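So the structure is just underneath, and the comments pick up after that.
Selected chains from the complex are presented in situ; the others are not included.
Here the chain labels run A and B in written order, and each chain numbers its own residues starting at 1.
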Amino acid sequence: MNQIKIGVIGASGNIGRYTHCENIVKYTDGAVLTAVSSSSKASVQKIADHYCVQAMENAEELITSDQVDAVLICSSNETHVPYTIRCLEEGKPVFLEKPMANTLEEAQLLLEAEKKAGEHMVQIGFMRRYDPDYIEMKKVLDSGSLGAPLMVHCISRTRYTNLKNRPDSEHITVIGVHEVDICRWLLEENMKEVMVRFPRSTTVETGDSRDPQFLLMQTENDILIDVEATANSYYGYEILCEVVCEKGTIRLPVTPSVMVRSYLNVGQALPPDWNDRFVVAYRNEVQHWVDYLLGKTDVPGPGTADGYEACRICDAFIRAQKTGCWETV
Amino acid sequence: MNQIKIGVIGASGNIGRYTHCENIVKYTDGAVLTAVSSSSKASVQKIADHYCVQAMENAEELITSDQVDAVLICSSNETHVPYTIRCLEEGKPVFLEKPMANTLEEAQLLLEAEKKAGEHMVQIGFMRRYDPDYIEMKKVLDSGSLGAPLMVHCISRTRYTNLKNRPDSEHITVIGVHEVDICRWLLEENMKEVMVRFPRSTTVETGDSRDPQFLLMQTENDILIDVEATANSYYGYEILCEVVCEKGTIRLPVTPSVMVRSYLNVGQALPPDWNDRFVVAYRNEVQHWVDYLLGKTDVPGPGTADGYEACRICDAFIRAQKTGCWETV
């Protein structure tokens, strides 16, 4: 097998259509898109026509099709676990978008299903591990030249999220989960305790959710991580990170763009959303998945163990949102 | 009176000799240095000779001298309150270095002494209020164009502090106190609750103190302030600050220096210590004090009320270091 036939479940969502389908078709070596499905029949047919692939009736048909070797799941969160388990039952590898599961119980079911199906059958969509800047950051950190890491300062700002009727927990499961995983990966440590504190809330795009939120986590070796999680930054999209070591620090660069000097100002444009920022990471994570399936690398991507650990930490954060105290993971 | 005759108590310390005496003599309009004193007789005579001023036997002699209109106190911390009270008894205005007092009780005594002596007799050395960058930051914040402030991220790193036999509380009283005051000034709000968390400690320049420390404070309107307080950063001196507002943020610039491109790198030198960073602020705070004494401005500098509030907040932080919990100020 030197071409993996990939089916995408949830192809009509934003990330399915404009990120994953595009990337498989245009930018992934050794992979071909063969089938798509979605809860929205009308839109999935359009996508299928656009790429000249098959529109499946439903996820089950896609999973069991002999035109599909491997499945990329980016449908709605509650379907992640059942669809993945069905793929594993069929012996098909899965690329699963975050979050891996909605509850720890569900996550446990998935781990068991994978245990039966074989090792490294599932890659979780923690795409930041494939971002060149984070990779460079880890390289400097791992070189040891700056000594041991002591703290990490993280900032995650999205420009606009409709916060009406959103529960507080989405700051954890949608925003915080990325910081949880990337810090585990950077530091190679698990989290011990977490806390949440609510700053004054923004009144811009007022909703029912408290925004921003300030998250703290501490690793087994006491490295302290603070995260500003902002859903409505208004001004733009930015992911910032500084690892503070004993002898120096490492910091993500500001997203570059041309420097414009205009009346009494020198400035640079900031990206409006995540797609511009992590365009390479999204491509490389799927490429890596395909390379692993083709045996071109024997290093698997982030797997269910990572997804499960992220779930456990998020779970503790959601408890901490309610208690206001430090919660053990 | 169009020249204030200033006596400096504690003239032989680093900040006395190289900052305040120099600034009074060279950079302060309307002021003249007339007398110095110090616990170290030998060194104070040298300083007196250097500036052609009088070396006083002790603080008392300086305070009561008719060659001294106003007193700048930068002697050791435990002398701050008694010397200031003596000045006030003599009716002489005081410029007092931080911390205003070692304990809240002491601070209370000083407030009472000033009440008897008259309003605005004491200016506290919160020099950051005179830093052009912080001033510009406040101007942008006060313009309202970015909406209300929600959070402040502060970083305070000094390059080298001998931490042997230093109590944990010095991170609060020496480093944190600056962040406490500048945030009160920027936000025009008092603090409600504080917390301290200890990250993994550095092993560079190992000492008995826990370093770095991570401080959190929350204002009356719930603005959340986080502070990385690092005594041994090893790499250099840096004060960073970002005020996060509803529609944008304001951030101190990196201290500029020439950009050097060398083998596969583009870099800038960082300052080794505070003196380079706040050179203008130290000059301007004393100039403002003198201007106020001469009636050139009717806006007093930071006073005992500010010093007292800082003491109260530091007090809560020191409690929080022990309890690990949020402490009410």
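Going forward, contacts are C-beta pairs under 8 Å (C-beta built on N, C-alpha and C of every residue); 3 or more make two chains touch, one makes a residue touch a chain.
Note that the structure is a prediction, hence the values are computed from the model and not measured.
Asks: How many copies of this one chain make up the entire complex, given that 2 are placed?
Replies: Total copy number for the complex in this file: 4.
Just so it is clear, only the chains that are shown with their structure count from here on.
Asks: Under the definition above, what is the set of chain B residues touching chain A in their complex?
Replies: Going by the criterion above, the answer is residues 147-151, 153, 155, 197-204, 212, 214, 216, 218, 221-224, 226, 228, 230, 234-235, 244, 246-249, 324, 326.
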